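Shown below is the structure under consideration.
As you look at this complex, bear in mind that one protein chain is not there, while each of the others sits in place.
What follows is chain A.
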Amino acid sequence: MTTTTASAQPGERTVGKSSPGTARGPRRRPGRIRRIGLPYLLLLPALLLELLVHLVPMVIGIVMSFKELTQFYIRDWTTAPWTGLDNFTMSVDFDAPVGEALLHSFLVTCAFTILSVGLCWLIGTAAAICMQDAFRGRGLLRAIFLVPYALPVYAAVITWAFMFQHDNGLVNHVLHDQLGLTDKPSFWLIGDNSFVALLVVSVWKGWPFAFLIVMAGLQNIPKELYEAAALDGAGVWQQIRRITLPSLRPVNQVLVLVLFLWTFNDFNTPFVLFGKAAPEAADLISIHIYQSSFVTWNFGAGSAMSVLLLLFLLLVTGVYLFVTSRTARAPRNPQERKTADV
């Protein structure tokens, strides 16, 4: 989605510019051609840095996944013996402990991501729609809603960790002491409840981004659409269903993908909430791989798991982009849809 946004627009513009009716065309400026090297020069710093910090390490990571890279070889990783696909077969052998744990962690991450992205989207969209019309205190409320987004992750998550404490936390105080909902204070940061705790923190921290993007998207919906719909007798709920939500579709396609990738790869939240070893019920994949690499010192296996993770993300993103770009070919302009509806 993102890539098409970036490249499609300049393409469209070129078509428009070189059409005979346009006065200024690239062809009329020969100096342009002589400066052909300039775009590359401008891109060079970005390219070099992405190469050094992302692409080269990624290639090395893939190479490492084929090696038996334990603590004995970490001083000079190139001397580690090749093991072929051993790391991979070990990772996907779901009957053995390593593979079983990885599969479990993967499933936990999937469930967590679906719930978190869904809730973030839902809350963010609802809040943005509620704030579409001007009312007193809207500016203040918007500022408040952006606080979770602005707070540094570790400060926010550490506060949640404090609230989830067994003996001195707010959550148990409210649920047990004040409301009497539980027989005895629960543990939130270990055991099965940790999944809930992680989800709450993740949604708290993530929904303002959805809010921000949807709010920006709402500004692009022409007011006339609502006015016309109101004239036709459509109520607020109908307007939301027939105009707002369909118009937001292109925005949502980007938003959901970005939220998915961020949530699936999130390391900071579980790491600050639980520390180096997450409880089994909240064992997100990035923590699991960190644990496999840095705590048990098997970097080859950790790399193999990372590569598998990357392949999965590529696959999901590819399918997602394919599906959304196909549905995007259906009439997307709200104006067209509106006339079709009315």
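The rule is short, and it goes like this: a residue touches a chain if its C-beta (ideal position, glycine included) is under 8 Å from a C-beta of that chain, and two chains touch if they have at least 3 such contacts; residues count from 1.
Operating definition for what follows: contacts and distances are computed from a predicted model.
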Suppose you had to identify the omitted chain by its UniProt name; would it be "(Fe-S)-binding protein", "Acetolactate synthase small subunit", "Carbohydrate ABC transporter permease" or "Dihydroxyacetone kinase subunit DhaK"? "Carbohydrate ABC transporter permease"
Would you indicate which residue among A:E50, A:E100 or A:D232 is in contact with the undisplayed chain? A:E50
Among the options A:V147, A:L245 or A:A277, the absent chain makes contact with A:V147
Residue ranges of chain A at the interface with the undisplayed chain: 2-3, 5-7, 9-10, 13-14, 24, 26, 29, 31, 35-36, 38-40, 42-43, 45-47, 49-50, 52-58, 60-61, 64, 77, 123, 126-127, 130-131, 133, 141-156, 158-160, 162-163, 165, 167-170, 172-173, 177, 204, 212-213, 215-217, 219-220, 226, 230, 235-237, 250-251, 254, 258, 261, 264-265, 267-268, 271-272, 285-286, 289-290, 293-294, 299, 302-303, 306-307, 309-310, 313-314, 317
